[in-house]
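Shown here: the complex without one of its protein chains, the others still in place.
Then we have chain A:
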């Protein structure tokens, strides 16, 4: 499985969104999408803001100020201990590459979607910068 995935998959950028090209290696995207590290504080704000990250619709986590958290997915607590930066990045960018039936939206892909609302067409859920911010935050969740 790992060997099959290890072939480098190159991203073909769709017209409008122009997600940056990135390389998938195994179950990871090793390199930052922007070439620079993200900002963990901004990442935390994205994760806990319902309209931006949407994460707490499905996930719970160590966010005591957020009374409404979902239970459709594993807790984000300890995500940074369970997964490497590269693994976290691929899960966010397009979890379908790991599990085609995943409930989790692909945050940095416009491919394979049906009837996307007019306001969202050709746009990824998060930008490359935002993905990096969220990754930077998730690695801080060590327990």
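By our rule, a contact is a pair of C-beta atoms (placed from the backbone, for glycine too) under 8 Å apart; a residue touches a chain by one contact, two chains touch by 3 or more; residues count from 1.
FYI, contacts and distances are computed from a predicted model.
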| item | value |
| --- | --- |
| Complex member absent from the view - protein name from UniProt, among "Fe-S cluster assembly protein SufB", "Anti-sigma factor", "L-cysteine S-thiosulfotransferase subunit SoxA" or "Carbohydrate ABC transporter permease" | "L-cysteine S-thiosulfotransferase subunit SoxA" |
| Among A:21, A:41, A:57 or A:81, the residue in touch with the chain that has been omitted | A:57 |
| Residues from chain A at the interface with the omitted partner, ascending | 50, 54, 56-58, 67-72, 103, 105-106, 112-120, 123, 125 |
